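Got a structure for you, questions after.
Complex shown without one protein chain; remaining protein chains in place.
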Amino acid sequence: MAGAVPGLSNSVALGIMKPPSTDQVAVSIKSVVKTFGEGPGAVTALDDVSLDIADNEFFTLLGPSGCGKTTLLRIIAGFEDLTNGAVFLYGDEIEQLPPNKRPVNTVFQHYALFPHMGVSENVAFGLRRLKHDEAAIRSRVSEMLELVQLDQLADRLPAQLSGGQQQRVALARALAPNPKVLLLDEPLSALDLKLRQAMRVELKQLQEDTGITFIFVTHDQEEALTMSDRIAVMSAGQVQQIGSADDIYERPVNRFVADFIGDTNLLEVKVTGTAAKGAVTCETGQGIKLTCLPAGAPKKGDRAHVSIRPEKITLTQPSRAKDAIPCTVGRLIYLGTDTQCLVNLDDGTEIMVRNQNAHGSALQFGTGDKAALKLDDGAARLLMD
Amino acid sequence: MAGSLGLTTNGAVQPKAAAPISRDRLLLLSPALIAILVFLVTPLIFIITYSFLTPGTYGGVEWVFSTDAYVQFLFERDLFTEDLVFSNAYLSIYSRSALQAIVATVICLIIGFPTAYFIATRPVSQRTAWVFLITVPYWINLLIRTVSMLFIIRDEGPINHALIALGVTSEPIRMAYTDFGIALGLVYSYLPFMVLPIYASIERFDFRLMEAAYDLYSDRWTILRKIVLPITKPGIIAGSLLVFIPSLGSFIAPDLLGGGKNLMIGNLIALQFQGSRNWPFGSASAVILMTIVLIVLIIFARRRAQAAGH
Amino acid sequence: MARNSPRTLRRYPGFRWVAGGCLLLLYGPMIVITIYSFNSIRSITTWGGFSFDWYLKAFNNPNIQSATANSLIIAIAAATTATALAVAASLAMIRGPRFKGSEFGFALINLPLMVPEIVTAVASLIFFLAVGINLGLTTILLAHIVFCIPFAYMPIAARLEGIEGFYEDAARDLYASRWETFRYVLLPMMLPGILSGYVLAFIISLDDFIITNLVAGPGATTLPLAIYGMVRVGFTPEINAISTMMLGVSMIFVTVSYLIGRSGAKSKGS
Partner (left out) sequence: MTGRLKTWAAAAAVGLGAALAAGPAQAAGELKIYNWFDYLPQELIDKFSKKHDVAVTMDTYDSNETLLSRLKAGVKGYDVAVPGDYMVQIMISEELLERVEPNQLENFKYMKKELIDVYFDSGRHYSIPYQFGTTSFMVDTTVYDGDINTLAILFDPPEKLKGKINILKDVNDVLNAGLRYLGHPRCNDNPAHLKELNDLLVNAKANWLSFNSDGAKEVLVSGDAAVGMIWNGFGLRGRLEKGSLKYAYPKEGLTAWMDNLVVLKDAPNVENAKKFLNFMLHPENAAALTNFAMYTAGVTGTEPYLTKELASALELNPPDDAPQPEFVPPCDPKVVKFYDRIWTNLLK
């Protein structure tokens, strides 16, 4: 499948319209605990996870591998039983139901297309199990294949399709039974970069067109940030933060989220007092004073961390200004759109600065030069843990 | 619920501690296990039991405890004085069988390693064909193969005819009904067992290591000894076991190719249940054979575990 | 060819000849026995012209006929049962997490391969007689089923291990019950392995001599037993003819199993 990916947006023409938006909760996870194994070797995959996913939402579970996001998805699908807690689907408690009794469908990471069945048989599989009549199955299958623009390839075997085409078949197959919730388990991870970027747009479009609630699992923050209505960042079996893309990038609630989403500089500080508009002042061990917006309610004397995104720092000529932090330029790394610069503070702390190469070669510094750092307003965020 | 019937596999976290088996899986597993327990494990327990009983006059056993079968293995009553004296009769049968099996294993290794190596260095497309050729005899009736070997090595067989016609010899060279015949038969029977595992390990061998060794001033044969052999050792050990163990208990080759002159373990055991009608002794012989095999297996398993541990 | 290509550097002089010798050793006797099966005269040493007489004679020999019938019945029944048991066992062993005693289960399934055949043979004989099962086709069948299990299990388990678990998840997700999941997804995908296992079990049963020899009873002479009896009395071209036919049957089955296995591997690889 070379070149451009044709859009999926003709779904509107097919009459799969987005239903009126409601504030109904689609999936509700209540205090779910999942441990694998027993005794001293037991592993806790989910540690008291609770969250609500709204109807019609594109919801993403984001986290590093082993954080429990896939386990949570599999619990919603019914592939894992849970150790404790409850799962509700539109108000019905479902954790006792086997996967084949749950009105949710999954797009698997490796698509899991049945290799011995053709494209249309794969798409028809769920409908057949639901005992739809043959005519209905046929029309629904062709509708779905048209939706994903694979109607020309209905008789091919999965092995005869490209990765992108297989992806579409998997999507069509999962959508064919018209599930209330669609679960997507890193569905784009096996595609190459260009295709992946194109599919992001299409998936988002498809979700908006169909109005089906999407629960999307990924470890790729870019994917999560571009598509999701809301993102749950997970780590070590716990939800660290739930919020929009903007929320979790600009206002991380803890060190993990700040560090995991994008690049950041973390400095150890001590809270010294309060400032205007809920901001606090703090000071690093070297005596650098910062004003930051806190996550939580810090008290004077607390030890905490400050997170500063590298693009919110500007490198300037050495200056005596009050808010200028003196430093020495270290390594410069040219990255195309911008240049990354590692600078050292007087105590040796390394700080990453990223300046756009918007107007010619932006940086007039060389390795070893003396310089100063200037923080944007509100760049520093105080994290209590 | 979903964890049963194996409907989960690629769960994100693999448990370290094993859980008890679920009911569904037990149901699936038990027919095969019960079949093996009832029709193999129980018979093996019977054979151990029988080895401690007294032989019936004409076959069968009497339910009287006795260790005579094991005593008989090492000692015999002197024909004339009735004293219990050490006898190597059975030990020599076992040691000769072991020797035959070792000889067969070594010959198989000498033929099998170069063959496996040769196959593994063919282009991939040819390899499959070679492996197939080596595999076919593995599945062909052992009896038929032994018979065909007997057929060609007889005094009047094609080989001797050809040798005489070529003037290599004037008298047929005796091959059938000799220990050579047995060894040849064993090699012929089990050679594929040697080639295949060695091939598997050479195929996995990273030939760049050879280039590295050449680069470090080694010649071909040094590389073979110092690099290839040590790395492919697991395959060589597996192949040797697969040849040695069946050779040790072999029955057909000694019977047909050895002329029945010298008993091997397999024949000795069969004889006890047919002609000589001493079931406890036959059972004891089988138990001893099984023990030897078990010890060999355990030794190699230990070795492998140790090797893996380092 | 370049003197120092990576390929020539790997080569050992002489290994080619050993490999050729190995093939000659493996196939030479079988080829010779096949050629002589077409000998027109009774002699197994001199060539008297081409003829199919020995095949006709073998075909018309009622002992061979009944022995062949016995062998086929046992091989089909044993292979079918062993394959069914092996499929069930492989599902239990390979699907789902490791369970307590899984090593034990694995060892037990492979036990028939570990015990020397002669020991299995005498143990089975003692057992059948001790529990009062009359020797006959049944006892041969029972013994064959047991030692065919690992042979059927190996390719089936290997195949199943190659099938990712997400196919079953996908089927379950698409409203298939457990049985439907097995029937429509797992079974078709396992089929190459199952057929390979069946074929191997079939050949193993068809070819067995040592165990059959001891546990056979009245009217239960199988083909290998008949051949063995004939060979012991004297070598005639009739034996060559029967052997050649058995060679042919084995070859066909091995080839079929090989081709099935290869096609399976192909579809899996994609």
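As written, the chains take the letters A, B and C, and residue 1 is the first residue of each chain.
Definition applied: contacts are C-beta pairs under 8 Å (C-beta built on N, C-alpha and C of every residue); 3 or more make two chains touch, one makes a residue touch a chain.
Remember, predicted model here, so these are calculated numbers, not experimental data.
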Missing chain: touched chains present in the view: B, C
Full-complex contact with the absent chain, from C:L9, C:L113 or C:L129: C:L129
Contact residue for the chain not shown (choose from B:T67, B:S92 or B:T291): B:S92
Absent-chain interface as seen on subunit B, which is shown: 56-60, 76, 79-80, 89-90, 92-93, 154-156, 174, 176-177, 259-263, 273-277
Subunit C, residues in touch with the chain not shown (by the definition above): 44-45, 61-63, 65-66, 68-70, 72-73, 76-77, 80, 125, 129, 132, 134-136, 187-188, 191, 195, 198, 216-221, 229, 232-235
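In the analysis below, only the chains that are shown with their structure count from here on.
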Touching both subunit A and subunit B (chains): C
Most centrally placed chain - per-chain CA mean versus overall CA mean: C
Higher-contact pair (C-beta pairs counted), A-C versus B-C: B-C
Centre-of-Cα separation between subunit B and subunit A, whole angstrom: 57
Separation of subunit A from subunit C, taking each centre as the mean of its C-alpha atoms, in whole Å: 53
Whole-Å gap between the CA centroids of subunit B and subunit C: 17
Of all residues in subunit A, the ones touching two or more other chains: 36, 74, 78-79, 98-99
Interface hub residues of subunit C, defined as touching at least two other chains: 97, 164, 166, 169, 172
Subunit B residues touching subunit C - in the complex, by the definition given at the top: 2-11, 14-15, 18-22, 25-29, 31-33, 35-37, 39-44, 46-47, 50, 111-112, 114-115, 117-119, 121, 128, 130, 132-137, 139-145, 147-152, 154, 156-158, 161, 187-188, 191-192, 195, 207, 210-211, 214, 220, 224, 245-246, 248-249, 251-252, 256, 265-266, 269-270, 272-273, 279, 282-283, 286, 289-290, 293, 297
Subunit C contact footprint on subunit A (complex, rising order): 36, 74, 77-79, 98-101, 104-106, 108-110, 112-116, 125-126, 129-130, 158-159, 173-174, 177
In the complex with subunit A, residue positions of subunit C that touch it: 97, 164, 166-167, 169-177, 180, 184-185, 188-189, 267-268, 270
